[in-house]
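Each remark here refers to the structure printed beneath this line.
Missing here is one protein chain; the remaining ones are kept as they sit in the complex.
A and B label the chains in the order they appear, each numbered from 1.
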Amino acid sequence: MRQLKIALVLLLIGGVLTTAAFVMAFTTAEMQRFGTVTVPEPIDTAFPLQQVTEAGYTYERPWFSQKIFYFHVPVAEASFLVFAVAAFFSIRFLMKRRKEFDTKARLAMETAIVFVMLTMITGILWTRAAWGVWWEWEPRLTTYFIMTLMMIGYFVLRNSIEDEERRATYGAVFGIIAFINAPISFFITRLIPSSHPVVFQSGFATSNLIPFILGQIGMLMVGYAIYAIRASEERLEERVDVLKDALEG
Amino acid sequence: MTETVAAETLAVEVRELTRTFGARKALDKISFDLPAGSFLSIFGPNGAGKTTLVKVLTTLTPPSDGTAKVSGLDVVEDAVGLRERIGLISHNPLLYPDLSAEENLRFFADMYGIEDPADRVRELLIAVELDHRRLDLVHTFSRGMLQRLSIARSLLHAPEVLFLDEPYSGLDPHAVEIFDSLISQIRKDHTFVMISHDLAKGLELCTHALILARGKIVLSAPRSEIDEGEFAATYRATVGTGVA
Partner (left out) sequence: MAEKTTPAVSLRPSGASLSWRQFKAIVRKDIVMELRTKEMVTSMGIYALLTMVIYQVALSQAGTAFDPRDIAAGLLWLAFVFTSMLGLNRSLVHEKDQGCLEALLLSPVDRPVIFFAKAAGNLVFLLIVQTLTIPVFAFLFLQGREYGGDLWMIPLALLGGAIGIAGVGTLLATMSVNTKGKDFVLAVLFVPLMYPLLLAAVSATSAAVLGGDGYVQQFWSSMALVAAYDVIMLGAAFALYEFVIGA
């Protein structure tokens, strides 16, 4: 029960930090300008058009929409970290065959899928604002899309197996191989020449670190809190199961 | 009984064998010995741990705790060597339906690395009276023929311990007769461990009997010390305890 209390406190602090980061992003953070970009055709974007020359249409680079980065990047990093935790516990499970590791891996994967979804949503919003389209098969977005599918696959796999131990083993195996596949997806999407023009190279300025770091810490706390709350719930369920078993026997 | 003597004469040696996953205990600190050349029948309701026990003894599943030795070899440390000394006859034929009888045996002979596989396969096909059908695909075989071929497969590598996993299920009376006579032919050279639901059949064959329920040994005794009526009553009492 102590873990649950800690989790709730962390959830609270994490929420406050994330909110603070968000507010700061719009108030104290200095407006970012990334220079300009020139494209041959006019595009539908929120960026101010600066000039039209023979070279094409020159737009000012993202400025307002970059605010989402104070949310998007922490979420994305947290999601990858939680995914790594899931893979770590999957390995531990295969080594030790202890059910608790399987439970931890599954809970981490549950948390990871929440964060991956959040990353996708904020990413799509950013894409719309920055590139004028809702979706772009850009390496990062694509990788997250694939990660979402793999995580869905992880739960589909688990739900289609009756035997508890086999479910845990297969889950762990797929969790590990999915985790290996994620960076491969990223690099290959990046390295394969694509016919889609890369309109902007997105980047993040080094200034305004405070709201960014606050957001990052906040998100990790929220992530851990979600995980820990689910874990304590799971422990209760297990105890109920054991009691049921004992009563039946 | 001293340790050295025990190692030579015991076919199966199980100590505090435990197999758990989470709170579920498929096997709970099981210990028993089986002298070489004997026939052990394991009884118990579904979910009692019979299959798990055989899986551990045949190296397919590692134990969570405790040790088990078959033919003097540890199921974890000497798993590969142990596999060369055991055979399995199941209610499933464990044969490829789209291969002929001969091809099936040749395949498994290769898996065991048997020298002169052709001779050995022929010899066994003759022994189980299937030599005339050796070129026929297995899916054309009757249940009884499948079971005979299954025996031939399990004997290919001359194992010391044979595991029987409900070998009678699905066999008609005639096939049971043939199966019994084949088993009695090889009886004296092998140790048998059989899982059975059939109390009468199991008791008839065995020299030792064991009842499992909820992963624990309820009763373990040599056949000579067993009173059939009492045994049946004990067995029936465990069936009620059902699946964990």
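Convention: contacts are C-beta pairs under 8 Å (C-beta built on N, C-alpha and C of every residue); 3 or more make two chains touch, one makes a residue touch a chain.
Since the structure is predicted, the reported quantities are computational estimates derived from the model, not experimental observations.
Every shown chain that the unseen chain touches in the whole complex is listed here: A, B. Only one of B:Phe43, B:Phe108 or B:Tyr235 touches the absent chain when the whole complex is considered: B:Phe108. Touching the chain that is not shown, out of A:Val9, A:Leu49, A:Ile188 or A:Leu236: A:Ile188 (per the contact rule at the top).
Among the residues A:Ala178, A:Leu214 or A:Ile229, only A:Ala178 touches the chain that is left out of the figure. With the whole complex as reference, residues 36-37, 58-61, 80-81, 83-84, 86-88, 90, 92-99, 103, 107-108, 110-115, 120, 123, 137, 153, 155-158, 160, 186, 188-189 of chain B touch the missing chain. Contact residues of chain A toward the unshown chain are 94, 146, 149-150, 152-153, 156-157, 160-162, 165-166, 169-170, 172-174, 176-178, 180-181, 184-185, 187-189, 191-193.
In the analysis below, only the chains that are shown with their structure count from here on.
Taking the mean of the C-alpha atoms as each chain's centre, chain A and chain B sit 51 Å apart.
By the touch criterion stated above, chain B contacts chain A in their complex at residues 21-24, 62, 64, 214, 241-242, 244.
Chain A contributes residues 97, 99-100, 164-165, 168, 238, 241-242, 245, 248-249 to its touches with chain B in the complex.
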